[in-house]
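With one protein chain withheld, the remaining protein chains of the complex are depicted in position.
Per-chain numbering from 1; labels A, B, C, D and E assigned in written order.
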Amino acid sequence: MSIDLILNNLLSPPILFFLLGVFATLVKSDLEMPTQVARFLSLYLLFAIGFKGGYKLSESDFSPEIVLMLGAATATSFIIPLWCFAILRRRLPVPDAAAIAATYGSVSAVTFITAVSFLKSESVEYGGHMIAAMALMESPAIVVGVLLARWFGEREEGGQINWSELGREAFLNGSVLVLMGSMIIGLATARNGGWASVDQFADGDMFKGVLCLFLLDMGLVAAKRIRDLKESGFILIAFSVIAAVVHAMLGIGIAWLIGSSAGDALLLACLVGGASYIAVPAAVRLAIPKANPSLYVPMSLGLTFPFNVIIGIPLYYAVIKMLWSSS
Amino acid sequence: MSIDLILNNLLSPPILFFLLGVFATLVKSDLEMPTQVARFLSLYLLFAIGFKGGYKLSESDFSPEIVLMLGAATATSFIIPLWCFAILRRRLPVPDAAAIAATYGSVSAVTFITAVSFLKSESVEYGGHMIAAMALMESPAIVVGVLLARWFGEREEGGQINWSELGREAFLNGSVLVLMGSMIIGLATARNGGWASVDQFADGDMFKGVLCLFLLDMGLVAAKRIRDLKESGFILIAFSVIAAVVHAMLGIGIAWLIGSSAGDALLLACLVGGASYIAVPAAVRLAIPKANPSLYVPMSLGLTFPFNVIIGIPLYYAVIKMLWSSS
Amino acid sequence: MSIDLILNNLLSPPILFFLLGVFATLVKSDLEMPTQVARFLSLYLLFAIGFKGGYKLSESDFSPEIVLMLGAATATSFIIPLWCFAILRRRLPVPDAAAIAATYGSVSAVTFITAVSFLKSESVEYGGHMIAAMALMESPAIVVGVLLARWFGEREEGGQINWSELGREAFLNGSVLVLMGSMIIGLATARNGGWASVDQFADGDMFKGVLCLFLLDMGLVAAKRIRDLKESGFILIAFSVIAAVVHAMLGIGIAWLIGSSAGDALLLACLVGGASYIAVPAAVRLAIPKANPSLYVPMSLGLTFPFNVIIGIPLYYAVIKMLWSSS
Amino acid sequence: MKDVKRIELVIDAAHTPELIKVIRASGATGFTVVRDVQGSGDRGDRMGDELGNVFRNCYIIVAAGETIAEKLIYDARPLLERYGGMCLVSNASWIKH
Amino acid sequence: MKDVKRIELVIDAAHTPELIKVIRASGATGFTVVRDVQGSGDRGDRMGDELGNVFRNCYIIVAAGETIAEKLIYDARPLLERYGGMCLVSNASWIKH
Partner (left out) sequence: MKDVKRIELVIDAAHTPELIKVIRASGATGFTVVRDVQGSGDRGDRMGDELGNVFRNCYIIVAAGETIAEKLIYDARPLLERYGGMCLVSNASWIKH
């Protein structure tokens, strides 16, 4: 049955366009998505999912379950980097271990969005607060990662931690701001029909179509990055997959304990199991300059992301269906 | 009541995204809208509003009121630069005074478009000829501004006015051409269902959504420009707001005399009260090189535009409602 | 009657926007479509038409006529370069003759797409396999052109033909890959409602609107290219128009023999009569570096394309209507 | 190998066409243009105003022989005086091919 | 004509703002920035990662007098040491206008 889900997922347009992009890179095609457009498409996706999330929040009446979910989700973003760091620093220099830890503590917006479109195709509902969860989970891991790098690493010259800098990079980077901002706007304008006035632009076919084109680009880029991994060795390759599964299962467990819906459970699994490749690398590049981006970017973008969108999402959902039906 | 309108306007998605952009700049976020995409979005907005305007024109049966409106609107674009120049040259060198005069004589397409979406949310009608009015008002101010600079300024080397150059910059610059062209095309193809075949692309949710994303970028840029104003001193800051209000009131007065609808009145107010920050600066940069763009761009983009879209539009509309109801 | 069709076609938004672009270039306006956006729009058009083609294929039940059509279409892409080369080499050096031959053997995606929107406005049906025909016709001409250049030209240094290189440039260039890939994805996901989930993004008003904006850019570029033709002389100018008509008639003849529908006949006429200005030039630039792009690009982009979209499409359709009604 | 002057200019995007006219007129065999560069100078920051082309620069490189270079610099001066910008000249050798 | 040092730097897009601060502090009268350039060096390829700005460089040109140039190079060094990048210095003459 989980095989069915995986095959069905494989036959969904977004995944197939991702694979088309991978194929294009592997056969050395000259296909490329213009850089500025790619950045705009990712802005659009954050705008769309955030706006919708805010609207859905305004719909859903407030419940303790929501608070628990948001709290637990945020907690994972604080805690996950700790054990990732503990494991990785055995093999890697402190800065690299800390950077990768931050990457896996944070979230992958596109994995989340792909999961959302997966739920839609399975016509399963989910709560708007999950988008709030994503927004809350992006930043803490960055702070923790940087602190780990500072505490365990040798003092940088001018070693004082520049908290305002760090805060800005963690909480005010472009991705977080657009996601949070759009969500708040969606929430604030829900009454006056804000969402209603843009939903055909920010949802439905437009959203699905842009996701296809963006995943085409993700495929082009991810396949390029995989090459970088040749050097990085087996341990890290294994880590990128195992971390995804283990963290996803942790997410499922939390959702189960909270007693949230199957849809929310899948989204939490993708948030906890995902790794950031835009927001965190951008922040870490500034805050942990000694860390080598050719490690943390390829791991999250070249391995964890493809694994999650192709196999992870349906796999996690199969597990969830089992657990939720049994209970 | 006018307070209500202002608050309602503040709670509309486009304005909130504008403020989000301002916020991002103020907190030094790395958020940015890719340049080429921003330029395309503004092309799209001109294409969409122009096309729709042409279609609406084909619907509305020709009336003397329309001719009066177009004539009066065009006239303001010729006359406004004169008194602006008279006032400003007391404080500023001739080229700067002339450049700012041209800026305020011309129009701000996005202010107009924001007013259009304001009217939609208030479900108030407006006439397609107002878009023709906008197209007609863009260029004359440029010509007047340049002539002022030449007549009152010391002769440039090779001082002859290159009329063909000037004409091209005033009447054939990208913005004017796309707006005019789309309007004519909308008009010409109305019979064969031209508008019907693109309206879901050029209107409705798509138009509103793109407006939100473009205003996000406007916010980012406007906030950057405000900084330039520190040098330019209080007079110019005051001028950017007072000119907006005075000119808007002039527009309302004209609309009232013509006896046009409340919707058309608001649009005329925004056209007369608005200042250009794309078409005119581009033309003036070439035609009045001695003028300092760090004056005329920040004034229109950093002050007049935000004032008009945030406070101006609802304020002007409040005034209009009073007048129109009383009559 | 054919005059009617031509005038009606002239009054369709896409053609008028093309002319607006031409006008902008002729009057030296500063209007320009940002490069990266233009490239993205062409990606979108290939994505949309490919995806839809795949879906339509899944609908249409397989017939021998389809096989005939695909076979015949592919054949023209092999054969046309031969006589084009035979004619052109009398006047031109071998590399130029071969490059132009490849250009005219291959297809123009936008001419095809404009024909599709022409059929829609005439509410005439066409088969999804025509999009497969386009995909199949793009590459062979490239291979033939390169081989002609090698056989008749003096050996390059390191003259061995690098087949893998050539194959990649012919069959795996960006345009072919996106078109083919999207078509296969459309076909593979048809069952699971793949097309249904994106059609409002990849079809209808969105498709028409993007086509308008892209043709605006095509007009800007085509008009620039025409200037290059001053040097290239009357023969080549004549060739670009005559080849279009002759090949289109060949296409109509084939369609007539196969007994395909009027819609399919027009599309085949546009495929055979069209000349490539993106895929082939990109490939030929690499494979026949000695050929002068200021010949083959202006001919296809500056003459053949405008002729086909403005006069050709309605003209060919008039002929088709005559033949098909008479039979 | 041929000794040439390497002239690099930075000028407003808006005035680039004029400068290119001057370069062509000078008899230079070619030039290279990098569009949309940012910068700062006497006229303040020009970090690329996303909404127009008023705060954008172009960066232009011309390799030319001594005499043509001098003519070009002489002809370009009025433009730079009127519109601002930068002009650097250095020595380089052109690899014939 | 004034002899100047032509300093060209390549640095991570992410660290460009810091470098620009240093340039302004050095007393240079201006600088030019070409954004989004690609490259390769000790830290491997940086061919522009389309999804973030981690693998993107900026190319910066500064023309300045000898003394300011030396100060700038001295102040920029720590940045280059920490983040990598390139710094070339050559001679040029600045065409006054």
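Keep this in mind: contacts are C-beta pairs under 8 Å (C-beta built on N, C-alpha and C of every residue); 3 or more make two chains touch, one makes a residue touch a chain.
Small disclaimer: the values here were computed from a predicted structure and weren't measured.
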item: Shown chains that the omitted chain touches within the full complex; value: C, D, E
item: Contact with the hidden chain (one of C:Glu138, C:Asp217 or C:Asp264); value: C:Asp217
item: Full-complex contact with the absent chain, from D:Val4, D:Val22, D:Ile73 or D:Met86; value: D:Val4
item: Sole contact to the chain not displayed, among E:Val4, E:Ala28, E:Val54 or E:Ile73; value: E:Ile73
item: Residues of chain E (touch criterion as defined above) contacting the omitted chain; value: 8, 10, 34, 36-42, 47, 57, 59, 73, 77, 80-81, 85-90
item: Touching residues on chain C - with respect to the absent chain; value: 33, 35, 38-39, 42, 156-157, 217-218, 220-221, 224-225, 228, 277-278, 281-282, 285-286, 289-290, 292-294, 297, 301
item: Where the unshown chain meets chain D, residue by residue; value: 1, 4, 6, 24, 29-35, 61, 63, 90-95, 97
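Heads up, the rule we're going with is that only the chains that are shown with their structure count from here on.
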item: Least step count from chain A to chain E, where 1 means the two chains touch; value: 1
item: Mutual neighbours - chains that touch chain A and chain C alike; value: B
item: Maximum centroid distance from chain D, chain identifier (CA atoms); value: A
item: Shared interface numbering between chain B and chain A [over half = same, under half = different]; value: different
item: Centre distance in Å when chain A and chain B are each reduced to the mean of their C-alpha atoms; value: 40
item: Chain centre separation in whole Å, for chain E relative to chain C (CA means); value: 45
item: For chain E, residues that touch 2 or more chains besides their own; value: 53
item: Two or more partner chains touched - positions in chain A; value: 33-37, 39, 200, 206, 282
item: Interchain contacts, given as pairs of chains that touch; value: A-B, A-C, A-E, B-C, B-D, D-E
